[in-house]
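One protein chain is absent from this view; the other protein chains keep their places.
A, B and C label the chains in the order they appear, each numbered from 1.
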Amino acid sequence: MTEKIFADAINEAIAEEMRRDPNVFIMGEDIRLSIYGATKNLYKEFGEERVLDTPLSENGFFGAAIGASLVGMRPIVETVTSFMWVAMDQLISQAAKMRYMFGGQATLPVVYRASMAYGSGSAAHHSDRNYPMFMNMPGIKIAVPATSADAKGLLKTAVRDDDPVIIFEDTNLMGTRGDVTDDEIPFGKAVIIKEGSDCTIVGIAGSVKLALDAANNLEKEGISCEVINPRTLVPLDKQSILSSVEKTGRLVIADPAHKVCSAASEISSIVAEEGFWFLQSPIIKVASEQVHIPYAQSLEKLVYPNVDKISTAVKKTME
Amino acid sequence: MTEKIFADAINEAIAEEMRRDPNVFIMGEDIRLSIYGATKNLYKEFGEERVLDTPLSENGFFGAAIGASLVGMRPIVETVTSFMWVAMDQLISQAAKMRYMFGGQATLPVVYRASMAYGSGSAAHHSDRNYPMFMNMPGIKIAVPATSADAKGLLKTAVRDDDPVIIFEDTNLMGTRGDVTDDEIPFGKAVIIKEGSDCTIVGIAGSVKLALDAANNLEKEGISCEVINPRTLVPLDKQSILSSVEKTGRLVIADPAHKVCSAASEISSIVAEEGFWFLQSPIIKVASEQVHIPYAQSLEKLVYPNVDKISTAVKKTME
Amino acid sequence: MEITKEIQRLMLERMWTIRNFEEKVIEVHEAGEFVGPAHPYIGEEAVAVGVCLALKDSDYIAGNHRSHGHPLAKGGSIKKAMAEIYGRVDGYCKGKGGSMHLADFSVGILGESGIVGSSVPVATGAGLASKMRKKDFVSVVFFGDGASNQGACHESMNLASIWKLPVIFVCENNQYAITNSYENSVAVDNVSDRAVAYNMPGILVDGQNVEAMYEATAEAVKRARNGEGPTLIEGLTYRFEEHSLGLGKIRRGEYRDKAEIDKWRERDPLDIHTKKLIERGILSESDCKKIENDSKVEIEEAVNFARNSEFPGPEDLFEGMWANPIPKP
Partner (left out) sequence: MEITKEIQRLMLERMWTIRNFEEKVIEVHEAGEFVGPAHPYIGEEAVAVGVCLALKDSDYIAGNHRSHGHPLAKGGSIKKAMAEIYGRVDGYCKGKGGSMHLADFSVGILGESGIVGSSVPVATGAGLASKMRKKDFVSVVFFGDGASNQGACHESMNLASIWKLPVIFVCENNQYAITNSYENSVAVDNVSDRAVAYNMPGILVDGQNVEAMYEATAEAVKRARNGEGPTLIEGLTYRFEEHSLGLGKIRRGEYRDKAEIDKWRERDPLDIHTKKLIERGILSESDCKKIENDSKVEIEEAVNFARNSEFPGPEDLFEGMWANPIPKP
């Protein structure tokens, strides 16, 4: 167990996987000089053949990664959520659909690392938190690391998994610290990061920490929250969430995505169907306002879940 | 009031709007010869300047429609849901985001008509029902006509609306008949197509008819269902749904989209939050299985909502 | 370039396989034996056959919605192709894919894509893997004149060129994208003229001449295996039938002159090649007839195989979704 900042945990996972398996390589824009911070020193260690700086052709190189994965490579692609729009065809028509469409013949061990750079004035074009869209379309596994340990362990699992995976990396976490281990973290296993009895809070990516902070504050007011980090959204460990709600009877979901058709919507709908009889009060979604991300900090801060909004929601479930 | 088949209702709306306003034009692939059935005779009446057959460059021409709409035109773009993936950047980065990003300066009266051709062996690449993804991203209005009247009236409203609109046209309805009027149908007003007292069924697009059939069958068994056609998903008339659930205490949502992060998920989550105290039993989603659309008819028919699945769900809410 | 007699003969065989396969598909579709779209390759056989016979089994191909010719030319199983179109468990894709998604990974067929242009980046990536793994396989992608206007083609050709990948871009220019003509949609005289924009050779070939297609491909393959990078080959061809089954009845003739169709039908790739083989004394007329007939028998067997194969059942629905399965949501 060593303490690492989130970005370095990612870096370490990539380096370890590249050392372990010569078929693993990484491609993306400006990764040799690591302008997004997680690919430091890889070029030095692995050279130009395994660390590819790509032209600005996301549809082209996202697809090239798919093709390479089909015939034996295990590519890691670095990108930003907002650059996925230009490459949606390769992500959806090929990465997500190909295996099934070909009756299971195709195996595509490709990993996309997409950073979600919201919260610091990047405005509407650079602040997407678009994992709910990929949840809607079957075929891609989705990881949402919330800690350094998640960042490292989920990435290692992703590289070894034979299915396409997108890891949504919350840049608000990039500088946070936490213990990491060398182990893979299994997909589809949520982790209860704080136990409690009054209300369950499911947090997603950067909202896990907000949920924990809210829970810690509420504890002082005598409200006991259980905080769950699902770690992956596909597969989603719905059992852990249902069991927690069975215990607490209440549910708040904190999700940085836009609130309509969000991960929060999905989790709410699962509990409204399968955990209905456990519920003692309405399920509350604390997700981003249904508006684009404004540039001005005075506005941007109003959009996302925060500790206050989560605490208020929990209290509302207790009324 | 005249009876029209769905495809002709669309055709009539386009022609009427093009006659009314010289800035309305239509573009798409193979529309002059109307291979998808809804653009018959337009070329003859309006000529090559207003009926544009485009190359296979969806990102290019979807974007060109946006640009044209910015400077005074009102384009109608014909496409198929599955061809939207290659054009997602223009739909999301430009159509959805532009107005807000530019502080309200941009006005984009562009309409995309996207046909959802599922259910007849088109397989994974040609069967998308992807409106939930566009619900997640603010900025585009979304219509889901369920009858000939909807098809005509919602399209007329869309053309006159100053915001971008996507109309998801369910090809399973193309040959169905129904009365149409000359009136626009307002966005954000659901219609109760059958009143009932035991359970509310919200249907979407082609599932409205399935919901109605289920309700009619259930009536014979003494179960009284209220069937709601929301007509638009953005804006969504949540008040009509909540009022209905207040009356019935039960809710089933029939949605042809993939069930995770579906429109059904969203509606369920709204009711679980805002209508919780009305509910007497779990909310059930009857949506498509979380699998790609298989080619074989023996498999494909298992995927979507159908009358049986809806009836079973309603009965389950009554247990 | 010397083309062996064996290959000259194989060219005819494979072209007959495709021709007869397609005729049969049209026939059984009309009889309602399967549901779903299918896009006949009749008239264009020389393109896929010329290209694929210049490849090794270890080379890869990927294609598009006009999808039967490519795998059959590459040597994929005829029976499995037919069974797939019938939506049966013994199809290439166990009935999950259908006509537009034929794929036989066992002989290097990375699959056909229903979304136009979408397999171009994928094939480019197979070329990237070849280079990275220091293998000598090449990767070929077939796409239409319509597809050439997709951004995916542009991006992929540029990538293949800067990275000098062993990729061959084969544009099957049949001069129409459904009802839209080449002139109405492509801004340049020949698709192959676009190769200069990517600093790669662009070769315009008579797509009705299977040997010309073979030679151009063999040359491109040599360059590719030598590490000299990609090539764009344009086969100028014509589809003799309508764009797709079903559409035929509605649209026949409304966007193509009868005269134009007739002119092209006179340039039937099978006739052209048959004539050469006979002239050269490689095969007799009756040898050729036998090839045609043997192929018909084989296709008949394939149809019977398909008809006798099972439909997939409910237990198959989720099969093949995941390599490392996850619980059903």
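Simple rule for what comes next: contacts are C-beta pairs under 8 Å (C-beta built on N, C-alpha and C of every residue); 3 or more make two chains touch, one makes a residue touch a chain.
The model shown is predicted, which means the values in this text are computed figures rather than measured ones.
Participant: Could you list, sorted by label, every displayed chain in contact with the chain left out?
Facilitator: A, B, C
Participant: Which is it among B:F62, B:F168, B:F278 or B:Y304 that touches the chain not included here?
Facilitator: B:F62
Participant: For the full complex, which residue in B:A9, B:I35 or B:L70 touches the chain that was left out?
Facilitator: Here the residue in touch with the unshown chain is B:L70.
Participant: Among B:D162, B:D182, B:E221 or B:D308, which residue is in contact with the omitted chain in the full complex?
Facilitator: That would be B:D162, which touches the missing chain.
Participant: If I consider the whole complex, including the chain that's not displayed, which of C:L10, C:V35, C:V107 or C:I162 touches that chain?
Facilitator: Selected residue, touching the omitted chain: C:I162.
Participant: Name, in rising order, the residues on chain C that touch the hidden chain in the full complex.
Facilitator: Residue positions of chain C that touch the missing chain: 149-155, 157-158, 161-162, 184-189, 193-194, 196-200.
Participant: Which chain A residues touch the hidden chain?
Facilitator: 29-30, 32-33, 35, 53-57, 59-60, 82-83, 85-86, 120-126, 259-260, 289-292, 294-299, 302-303
Participant: Please identify, in ascending order, the residues of chain B that touch the omitted chain?
Facilitator: Its contact residues with the unshown chain are 23, 25, 49-50, 54-55, 57, 59-73, 89-90, 93-94, 98-109, 138-139, 141, 161-163, 187-188, 234-236, 238.
The rule is short, and it goes like this: only the chains that are shown with their structure count from here on.
Participant: Just say which it is for the chain contacts: an open line, a closed ring, a star, complete, or other.
Facilitator: Drawn as a graph, the chains make a fully connected set, so complete.
Participant: Report the chain whose CA-based centre is farthest from the CA-based centre of chain A.
Facilitator: C
Participant: Centre to centre, by mean C-alpha position, how many angstrom separate chain B and chain C?
Facilitator: Whole-Å distance between the two chain centres: 36.
Participant: Let me have the rounded angstrom distance from the C-alpha centre of chain A over to the C-alpha centre of chain C, please.
Facilitator: 40
Participant: I'd like to verify one number: the distance from the centre of chain A to the centre of chain B, where each centre is the average of its C-alpha atoms, in whole angstrom.
Facilitator: 30
Participant: Among the residues of chain A, which are close enough to touch at least two other chains?
Facilitator: Those would be 59, 89, 93, 100-101, 138-139, 234.
Participant: Any chance you could list the residues of chain C touching two or more other chains?
Facilitator: 93, 95-97, 101, 113, 115, 118, 151-152, 321, 329
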